[in-house]
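Removed: one protein chain of the complex. Kept in place: all other protein chains.
Up next is chain A:
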Amino acid sequence: MPLDSNYTPAVEDEEEDDILDDDLPGPSSRGKKGGIAGNKANGKGKDPGRHAWEAEYKKSWDIVQEDESGSLESAVESLLARGRRKRALMADTPLRRSIIRHLFIILDLSESMNDKDYRPTRFEVILGYLRSYVVEWFDQNPLGQIGIIMMRDRLSEVLVPMGGNPQEILSVLSDKRKLEPSGEPSLQNGLVMAKGGMSHLPTTSSLETLIIFSSISTADPDGPSTIHTVLQDLVTNEIRTSIIALAGEIKICKQISERTGGKFGVALDQDHLKDLMWETIPPPATTISNPTTIGVRNALAAASATGKNGVTGKTPVGDLMVMGFPIQLPLGGETLCACHGLLKKGGYLCPRCGSKLCDVPTDCEVCGLMVVSSPHLARSFWFLFPVANYGVLAVEEVMDSSTSDTCAGCDVEFPDVTSIEEGVAQVEDGVSPTGRYRCAKCRNDFCADCDLYIHDTLHTCPGCSQ
């Protein structure tokens, strides 16, 4: 730790020098990206002695190759193949995930957000991405909550308090005038505020922050506490901190995310930025050393008893929660609700005591039952029952086995097997030469569109389901 505190200023100097030298991170990042694309295509193209920014400029459109007939079909197919590969990785991830998540997005709104290396500006790009990020996040984490903190003028400010309503966040994010970037960011202030905002939350839920850091320095307040003590606090409170830097790698950022178990990434370009952000959407796998679950947020009527027992025994990783599934009332007449004592239309009936609640998920005011709408839970079921990846069918297999002529999903006709020429049908990994993908369980064939749709969105195999 002392070593680090000595080291930090040096890092910042260095980084600033770098920036002064080549003054825009844009070109260098493009170079890096080209390098990566090259690696993917065919081995390593650059000698280890050269830095990324010294490499030759690679045009991103060079990797798209036309085939003999001059169409881009094969290029599109390879893109599809890339998607399939990604998914294969997804399917192997562990089953145990923390599904109740609380996330603070700490947004750097310093002057550096006005940089134009992303078009039109970093600010616009980030806001655009954040909007779709929030929607997607709530789609995959229906029981989660998001708050937004912004850092500018060396201060941090809670833009949106922790909440589970994406509409509220979106409406704030669409108001650009309130978000005008200015001054310098203070990472320490931002983190302290996020930590304070999550201090009341139970340790069973996954506490996370996502920092989008655009500048290359942090202006922290003088005083007894430094960013290192804050980091220590984050570690003890198990707040997983992921940082996405737009400008460059900063030692303290990397250190924070590494020690808190988050991810650190430097965005190379817009695509990469999106990839980095989207990587944080699926619920993180919980580690075995997850904290014990005492006094969980479930307002178990016998919470105290459970808690006491929980401490003494071998620390259990999970907990069984009693949840009630309510009845939603239509927007008929107004009735008094149990939570506010106000006359309101609609609402939910607690299944145990029958009192009316305004909104779910919540704890029933009367009997303390945790009332959750079952679709909320059901959103996470596809993690539990994933659809196995479909196998690729070669031409011979289709010839051999008598298969149906139409896709089992959308009933579109498959291309005629006999017309597929052996030479043209390139067997790139993941892409079926016959355009057919077969489910191993129900032995039905699907087209590429349905395959993607079933695995990305539907999460249910039409053949296997009743």
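The criterion applied here is as follows: contacts are C-beta pairs under 8 Å (C-beta built on N, C-alpha and C of every residue); 3 or more make two chains touch, one makes a residue touch a chain; residues count from 1.
Keep in mind that, in the parts below, contacts and distances are computed from a predicted model.
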Original post:
Looking at UniProt, which of "General transcription and DNA repair factor IIH subunit TFB4", "Ribonuclease P subunit p30", "Exosome complex component RRP40" or "3-isopropylmalate dehydratase small subunit 3-like" names the chain we cannot see?
Top reply: "General transcription and DNA repair factor IIH subunit TFB4"
Original post:
Which is it among A:Glu111, A:Glu397 or A:Asp449 that touches the chain not included here?
Top reply: A:Asp449
**OP:** Determine and list the chain A residues touching the chain excluded from the picture.
**Re:** 76, 79-80, 82-83, 95-100, 128, 131-132, 135, 139, 143, 204, 270-271, 274, 286, 293, 296, 298, 300-302, 305-306, 309-310, 312-313, 316-332, 346, 348-349, 351-352, 354, 369, 372-375, 377-385, 405-413, 441-442, 449-450, 452-454, 456-466
